[in-house]
Each structure stands twice: as structure tokens, then as C-alpha cells.
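Every protein chain but one is kept in place in this view of the complex.
What follows is subunit A.
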């Protein structure tokens, strides 16, 4: 859709030539991994987990008696775009909602294991989920602007969090950051619900970055959008990654390949009792996952044989 897409979804031909140590499924620290295969976006640092933001270890998530996700261990790097892919029901949305404790809002949800954020366990009893969500923002599957004006939507977070600074400037900066300013600057008092779906989603991104979080979680942010709006959001994410750590759940493998630095492939398996659990199959640099996956299930999924 956009001619200036700087990453091709097709694997580069030299893919097979790269020689990397095989990481275990759910790789932890990956030191100094340097990837030069895909033409990286100009100005983007190398894909790297040297500077971790999250470290998930042995994460299990339960909804009531049902274990939805088991044994997820992975590290998410600072200012990286980390994609979570996998078939429906594999637990990727559940895992992303653990990263800002949104699962707390689901009655019966329970998290076992550790999600450390800069070394601090998010699930420690002393940790305030409100403070967590203030630093780790989220964009949802369906655009969910508040039924307020464009301005009030973006100003909501700064107001609620008592942010200092001139509100008008914060709003303008956030809208500019979300590549929406030019489209709405003349009608900031207009209803957010009058915007198109793609504009609403970019408004939701503006709303999330207005509180200047460190991390922006995106749970299938493009699944309700048409290809043009999707392309705009993908372009936007590339820019946002210079400032924010981005974790994105997507159903769209091409999207993961185009935009992400690291990719986690989840799937679900059925235990002998017939219960379905989501689990992390493979996690590695995106190039590696798409060109030379270790696990057969990953390969089957990305080549379209399954899922």
C-alpha cells in the first residue's frame, strides 16, 4: 500500500547463509545478537535484547480453573518492536495483558510466575497496578475512543495523572506523534467518534502516548482496520519505536515480519485431559523466526501449513 515500506515481507535471499547458535525455545538473554539481513529502517538500532525491559519467567495464567497459558519465559528489549503471533486461542493476548496487569480486571484471572519490569516483579503485592498502567500504555483491538472530543480524549490521561506542562502542547505533541495532528488540528473539539476507524485507532495511540509511557502494548491494533489504515499505523509504529518499547499482538504474519525486531510464536496444545493451553513455542529475532525457525510448528505456521 505504501511505497516507502522499508521492510519486505519476503525473506531476504541470504537468509540461509546466516549462522547463528540455536536458541532454546523461549530464549532468554540473547547477547549482542546482530542482524544485518533485513534492510533495517534507517535510524533504527540493531535488534537487541541487551537492554531488557520485561523479563517473563515461568508465567502461567489461569482463568478460574482453566490454565490459559503455561510456562512462558521471554525477554523483551527496550525500544524494540516485539511481535506475538500465533493461531487463535494460543494465549498471546493473555500474555500481553499480563504486561500491564490488565488481566487484574477480569474476575477469576490469576497469574503465577514472574513478570519483571526493570527488575521489579509487576505482581508483587506492593506494586500499584495504576502506576504500572501509567508507565505501560495499551492500544486495543477495536478502536475505543471515549465519547468525548478529540482533544479531551488525548487530554484524558494527562489530566487524570496530573501531568505538568501546558495541556495544549501535550495534546499537540501526542497527536503529532500519532501522525494524526494534520488531520484533526482544525477540529479538536469535534467528537472522536466522527473520525474514521483508522483515525480513531491513531487517536487511541495518541491517547496512550500522551502520558509518556515507556512501553506501548498493542493488542491486534489493526485487525479492525482496512489495509490503508493498517499501513499508516505500521508506518507510525516504526517511528514510535525510536522512543517507546512496543509489544504487538498480531494475527497477521506479514505484519509481524514487516515491523517487528523480535517475534514470539505461540500455539496451543491439548494436554491428555483434553484441556487446551497456550504456550510459547519459539522466540527469536524476527528474521530468524521467519527465515530459519528452529521448531517445526513455527515453520508450519509461518509457511501457512497450519493455523
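Couple of notes before you dig in:
The rule is simple: a contact is a pair of C-beta atoms (placed from the backbone, for glycine too) under 8 Å apart; a residue touches a chain by one contact, two chains touch by 3 or more; residues count from 1.
As a working rule, contacts and distances are computed from a predicted model.
This figure omits one chain of the complex; the name its UniProt record holds, of "Phosphate transport system permease protein", "HTTM domain-containing protein", "Amino acid/amide ABC transporter membrane protein 1, HAAT family" or "Putative DNA-binding domain-containing protein", is "Phosphate transport system permease protein".
The chain that is not drawn here is touched, among residues A:113, A:137, A:177 or A:293, by A:137.
Only one residue in the set A:52, A:113 or A:157 touches the chain that does not appear here, and it is A:157.
Of the options A:55, A:79, A:92 or A:207, the residue whose C-beta touches the omitted chain is A:207. Of the listed positions A:114, A:148, A:251 or A:276, the one in contact with the omitted chain in the full complex is A:148. Within the entire complex, the positions of subunit A that touch the omitted partner chain are 100, 102, 105, 107, 130-131, 133-135, 137-138, 140, 142, 144-148, 156-157, 160-161, 193, 204, 207-208, 211.
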